[in-house]
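Missing here: one protein chain of the complex. Every other protein chain is in place.
Chain lettering (A and B) follows the sequence in which the chains are written, and residue indices restart at 1 in each chain.
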Amino acid sequence: MTATQAPLPAEASPARQEKAQNGGMKQFISFKIGEEGYAIDIMAVREIKGWTETTPLPNQPEYILGVMNLRGIIVPVYDLRCRFGMGLTEASRSHAIIIVSAQDRMAGLLVDAVSDILTIDSGKICPVPEAECGASADYLSGIVPVGETMVVILALDKLLVRGHGTPSSQMSEVQQAA
Amino acid sequence: MAKRILTVDDSKTMRDMVSFTLKGAGFEVVEAEDGVKALALLAKTSVDAIITDVNMPNMDGVTLVKQLRAQAKFKSIPILMLTTEGGEDKKQAGRAAGATGWIVKPFAPDKLLQVVNKVCP
Partner (left out) sequence: MSAIAPTLADTERFQATFFEECTELLQDLEERLPSLQAGNIDSEGLNAVFRVVHSIKAGAAAFNFTELVKFAHVFEALLDKLRSDRIQRSAQVFSVIVRGADLLAELVEAARSSRAVPPGLGAGVISELNELLGAPEDAAPAPAAAKAVQEELRHARAYRIVFEPHRELFRHANEPLLLIRELKHLGELETECDTSKLPDLAHLDAEAAYLSFVFHLTTKAPESAIAEVFEFVDQECVLKIEELGAEGDPSGSPATAEAARDAAQSDTAAAAVPSAKGSTSIRVDLARVDRLVNMVGELVITQAMLAQQLSESGGGQRHQWTKGSEELAAQTRQLQECVMAIRMQPVRSVFARMPRLVRDIAGRLGKKIRLVTSGDQTEVDKTVIEELADPITHMIRNAIDHGIEDADTRLAAGKHAEATIELAASQRASNILITIADDGAGIDRAKVLKSAIAKGIVREDQKLGDDEIYALIFAPGFSTAEKVTEISGRGVGMDVVRRNISNIGGRINIHTTPGKGTRFTLVIPLTLAVLDGMLVAAGEEKYILPLSSIVESIRPSRAQVRTISGGMQVAAIRGEYIRLISLHRILNIPGKVPDPWKALVVVIETENGSKAGLVVDELIGQQQVVVKSLLENFDAVRGISGATILGDGRVALILDLEGICALPEHWRADGGADELEPVANAPDGGIESASMPMSVPKRAHAPGAPEIHASA
């Protein structure tokens, strides 16, 4: 990391990241689902796309909308509203898909709208209260106040856990749904 | 006129390499796969020198040399044997049979030409 290094996009710059961490500050992308605000670590975000139609995958949990073509890469798309138990999103052009990368895998997150880039002091992130943190909600990593509202920070690695499509879990999901 | 050389070897690789090198130096080359085929070829074609492998099926190189030297018309044709490193007994057997000289395999093209030029300038 030398001073002569060509400038990188701010969010991708390792130097920037280091600085943020050193200062206890981290950047997040915040988005909305309904009236609720959520945020994910900006380092995991690859790009943000308008909504595109997906190809459904058979016999998957309902929140897996299907797969999309991201410049030749097959990427699964999760409907986060559905994932959070609030029913399927009626997707339209106004919706956004946040392409994220976690654990060497890419995924698209369907959200209602992307709101902002937040710089948050790590020290201000509060744990999710036990009562709200059921076994199924371990993908919520914290809550932070932003202005008047609260933003829930998501743990992508938990959200995109492997094994959604393995025959056993897939079948049990189907059976539960049936 | 270009001198004509017969190369006798059961290995196509060796025949190819010998033949390529000699042709590059302006020789004409004919090929045979073993001693028997060499004799058959020599019955109808005259050559200026012969390069033969020792180990070959049907008729080996030593026998070929013996057979050739037994015929008057082949008495003065230089015959080089292709021997391998450490094949001292082969060398001796070839010599006893009447071979003119030998070339130790593997050989560089230059070495082959040097030896060929030595017996067939």
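The criterion applied here is as follows: a residue touches a chain if its C-beta (ideal position, glycine included) is under 8 Å from a C-beta of that chain, and two chains touch if they have at least 3 such contacts.
These numbers come from a predicted model, not from an experiment.
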Contacting the left-out chain in the complete assembly, out of A:Ala107, A:Leu140 or A:Leu156: A:Ala107
Missing-chain contacts mapped onto chain B: 10-14, 16-17, 20-21, 24-25, 55-57, 69, 75-79, 82, 84-86, 95, 98-102, 104-111, 113-114, 118-119, 121
Chain not shown, touching residues in chain A: 53-60, 66-69, 71-76, 105-107, 162-167, 170
